[in-house]
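Read through the structure below, which is laid out as structure tokens, and then see the notes.
Heads up, one of the protein chains got dropped from this complex, but the rest are sitting where they should.
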Amino acid sequence: MKSVLPAMDKEALLAADIAGELPDARGRFGPFGGRYIPETLVPAFDRLEQGARKFLPDPEFQASFQRELREWVGRPTALSFAPRLSKKWGAEVWIKREDLAHTGAHKINNAIGQALLAVKLGARRVIAETGAGQHGVASAAACARVGLPCRVYMGAIDMERQAPNVDRMLRLGAEVIPVKTGDQTLRAAIDEAMREWVSDPEGTYYLLGSAVGPHPYPWLVRELQAVIGQEAREQMMRQAGGLPDVAFACVGGGSNAIGLFYPLLGDAGIELIGVEAGGTGDGLGQNAATLATGTPGVLQGCYTMILQDDDGQVQETHSVSAGLDYSGVGPEHAMLQAVGRVSYVTATDDEALDALEEVCAEEGILTALETAHAYAAARRWAKANPGKRILIGNSGRGDKDMPTLSKFPPKGRK
Amino acid sequence: MKSVLPAMDKEALLAADIAGELPDARGRFGPFGGRYIPETLVPAFDRLEQGARKFLPDPEFQASFQRELREWVGRPTALSFAPRLSKKWGAEVWIKREDLAHTGAHKINNAIGQALLAVKLGARRVIAETGAGQHGVASAAACARVGLPCRVYMGAIDMERQAPNVDRMLRLGAEVIPVKTGDQTLRAAIDEAMREWVSDPEGTYYLLGSAVGPHPYPWLVRELQAVIGQEAREQMMRQAGGLPDVAFACVGGGSNAIGLFYPLLGDAGIELIGVEAGGTGDGLGQNAATLATGTPGVLQGCYTMILQDDDGQVQETHSVSAGLDYSGVGPEHAMLQAVGRVSYVTATDDEALDALEEVCAEEGILTALETAHAYAAARRWAKANPGKRILIGNSGRGDKDMPTLSKFPPKGRK
Amino acid sequence: MQPHERLTDAIRQANSSGKTALVPFITAGYPKTETFISQLRAIAAVGDVVEIGVPFSDPMADGMTIQRSSHMAIANGVSLRWILNQLDQHGADISTPLVFMSYLNPLLAFGYEELAKRASKAGVCGFIVPDLPYEECAELRVTLEAQGIALIQLVTPATPPERLKLLTSASGGFVYAVTITGITGGGLPSDLADYLDRVSAVSPLPVCAGFGIRRAEDVSKVGQHAAGAIVGSALVEVLEAGGDPATYLRSLRPE
Partner (left out) sequence: MQPHERLTDAIRQANSSGKTALVPFITAGYPKTETFISQLRAIAAVGDVVEIGVPFSDPMADGMTIQRSSHMAIANGVSLRWILNQLDQHGADISTPLVFMSYLNPLLAFGYEELAKRASKAGVCGFIVPDLPYEECAELRVTLEAQGIALIQLVTPATPPERLKLLTSASGGFVYAVTITGITGGGLPSDLADYLDRVSAVSPLPVCAGFGIRRAEDVSKVGQHAAGAIVGSALVEVLEAGGDPATYLRSLRPE
């Protein structure tokens, strides 16, 4: 598999992705992607893929998906001009407000889309994993909306640092299962959800929360999240009078980033920058900068960039933000990095915390800790590239981060 | 003043309100309203009123207000059809989603409008009171957005039961002052904010959070909140194919209710029902059902219905929801009750908690405890009036209520 | 003499004997209901006019001291009716003219007509209503005036010239000049003299200054530019501390 990398034709791959031809029939974005799953799940994945391929383009399904996005999720989400940040940064800053989507992050786009699909596929119940809890809350809400019971797996450490979201899931009628194995964060939660699925592949729909995992998830999630970039592109034309020079999004698994970037891939003039969690430093285990510092491998069903040691053991990660604290990344991002269309940079814990405070103080938007990484990188870029038009994917709101933030009191800016 | 009540011409008053002629030049809605303030504040109120009268109709001000609503607040907020509640209730239920507005409630419409006004009036700083904390958060965010420092007064009891909102205010750069006098809830916070204003009427803008208080606030807040009803009316026509038979909104001070109702007053076919906090019972002090059980009097600068004893001492209230826990109510509601256009009913703590759980389970919407009162009353009404089209003002989201809700675990519905 | 004239007269009398009129304020029934009349009597023996605070649940123009006294008095069972009853029963011998300071709502709840009659009977010569600006006061003023009782207007340093004229001429008994743009309980501002001179210049009635007067210097400073000094929070604090009000008041105006 490693051998595929050097041989690939970068331009052709990018062109194919823009043309909507990726992933290919085997679920690959160039060398990345695929479907590395236990045999027990093969029939379930076949059903899922066939169902997704059938229903996603189906006008009736699309109509109900679009209706839920509009009427229940509250789309289109706003595009905000940020006058005070613009002034401070010497740039023209625009913010795509996924924090205003129902339940407070972009995660709901995917959750309601897959929940509708679960109904179509005749599922009796839904399981989901969650890191920051946003996907868990979104899944709980979406399942209530479509009338399916929902069980969410969440790492014990994440349950602690994102406690408000745990309460919200329970209120929304979901069952939350603490995962105490492995690293007790998102990765362990995915493993555990997979195990649960293996034990009942027939009646269960696994509602995966990011553009990661085995095919067809990376594709399915991208298709459901692409509405972010579609709206943003159209809103930039209308509100800003033109496309941005650069777009930033934070990258955990990569769903909000691919949602924002995918519809902009074809606009060659737009620089696209994904921002990973730089944590406390460059060492293995100190960050979650998969694309920036990782190597290719197979994690949780997918060939992609991962953080691993020489033996292929996946490493624990660190980030102040639970939603970025993941050792893998969506395979399409791995490809977009390999072909050079998107660059991936990092922002440290401290930079993200400082950016969060700045966005609060200047624009009155309490952004998510995940999202704050995108602001931190955008600010750095703006200083080096004065006078540009910048689009930032504001993937979610920071209410959920209060328990973590209480450990980092505002420094005071004035 | 009491003597004015019997003499008033109900139909004429309602017609004048619909025609936009109320409040009158003295700030009155029929007998209600007015401006009962310390002489120290008279010049400040004169400036405020003149400023509001000048800027609210000003096209440039309106353009910037509308732009903030659209681009920053995320308006229009969605109108959601509620399929599962509809089925359960035997009705056609529609929900106006103010919970999707930036910071999570309708309060932001007013906060950003007044913050823009504060800038126009040359204020050096903003003070605000808050009950549930939603107005405090909205004010903190709006002030950051327009670049003014903000100080929020909040009752010590409310700070405890709405702790997440306190953290959010601080993060948004506001100063939060605990009010330990009086009843330590919203009423005491308003008193304290007024005192602060009295001590610096020149440089301070007081950003009042509901349609209460001395003229021009009830009018100003209504004008800034009327966007709720304007949008809902238009969305009902477009999405539901017609106006509702009835509209429900919870009433604390009455800002979300007047925002929803005011643009519907002229549609005689729509029954309008405001829902107050029934608390734990009918006795004085057990509830906050001002219109349902109060008498006319002057509280915090305004002649309106209030909860008081025979000596005119204002009584403490009880509601499980901090945002409804107030002994007064906006004067326009007092008038709309007196002329018979709007009826005001109550929902108890228990009914509200049960409704909150139902809306979570059926529609995946974690509504605010305040809002849950509207659902409780709507459900009761739906059972008595089968087959009707119901509009509910979903004034905010329930994330802020988690500390309170933790004391009332879900009962389990399935 | 009409009740409102008794007020004007008492202040002028003090002035004509070379003294700044002293207008002490107490919250009725605070700290204790039992001592209300005796304290009132002691205070009335020193003061030229006595202001009696009717407690209210939402004293929004008052500082911590008067808030505290107000809430406690309510808890002690004090009401407007109780105060009037006390005066009826025990106050007949008090010759110093009395003023009620009350927020509007207790007056509304009592009913203006009955209030005017009962007040007149109890020797109340004027009302100060801190949350009733001139624009809203007509009904109450008319009703009180029918009994010869004054509705005393307040003016502040921020009151513009025309309004100053309006308020001073609409007032009865005397004019209450708020010394600071703030709540009760603070200190005195530096530009006090100018301001009080401005008020006195236009006012047909004697001007009493209130808010922030605590010491003899304050009274003498105020006395150079106004007819009287109103002493509120400071006196309430003396009562709270168990001090003797008459001694304190006398110390404010040494011979």
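Should a chain be cited, it is by its letter among A, B and C, assigned in written order, with residues numbered from 1 in that chain.
Note that a residue touches a chain if its C-beta (ideal position, glycine included) is under 8 Å from a C-beta of that chain, and two chains touch if they have at least 3 such contacts.
In this text, all values refer to a predicted model and were calculated from it rather than measured experimentally.
K.L.:
In the intact complex, which of the presented chains make contact with the chain not displayed?
P.N.:
In the entire complex, chains touched by the missing one are A.
K.L.:
So one chain is hidden, and I want to know which residue out of A:Ala12, A:Val42, A:Ala63 or A:Met237 touches that hidden chain in the complete assembly.
P.N.:
A:Val42
K.L.:
Can you work out which residue in A:Gly297, A:Gly330 or A:Gly396 touches the chain that's missing from view?
P.N.:
A:Gly297
K.L.:
Of A:Gly51, A:Gly104, A:Pro201 or A:Gly396, which sits in contact with the chain we cannot see?
P.N.:
The missing chain is touched by A:Pro201.
K.L.:
Just to verify: which one of A:Arg187, A:His318 or A:Arg341 makes contact with the chain not shown?
P.N.:
A:Arg187
K.L.:
Even though one chain is hidden, which residues of subunit A still touch it in the full complex?
P.N.:
1-2, 26, 34-40, 42-43, 181-182, 187, 190-191, 194-195, 198-202, 297-301, 306, 308, 310-315
The criterion applied here is as follows: only the chains that are shown with their structure count from here on.
K.L.:
To get from subunit A to subunit C along touching chains, fewest steps?
P.N.:
Tracing touching chains, the least step count from subunit A to subunit C comes to 2.
K.L.:
Per-chain Cα mean versus the mean over all protein Cα atoms: which chain has them closest together?
P.N.:
Per-chain C-alpha centroids ranked by distance to the global centroid put B first.
K.L.:
Could you work out how far the Cα centre of subunit A sits from that of subunit C, in whole Å?
P.N.:
Once rounded, the distance between the two centres reads 67 Å.
K.L.:
Any idea how many Å lie between the Cα centroids of subunit A and subunit B?
P.N.:
Distance between chain centres, rounded to whole Å: 36 Å.
K.L.:
If I count partner chains per residue in subunit C, which residues reach a count of at least 2?
P.N.:
Within subunit C, no residue contacts more than one other chain.
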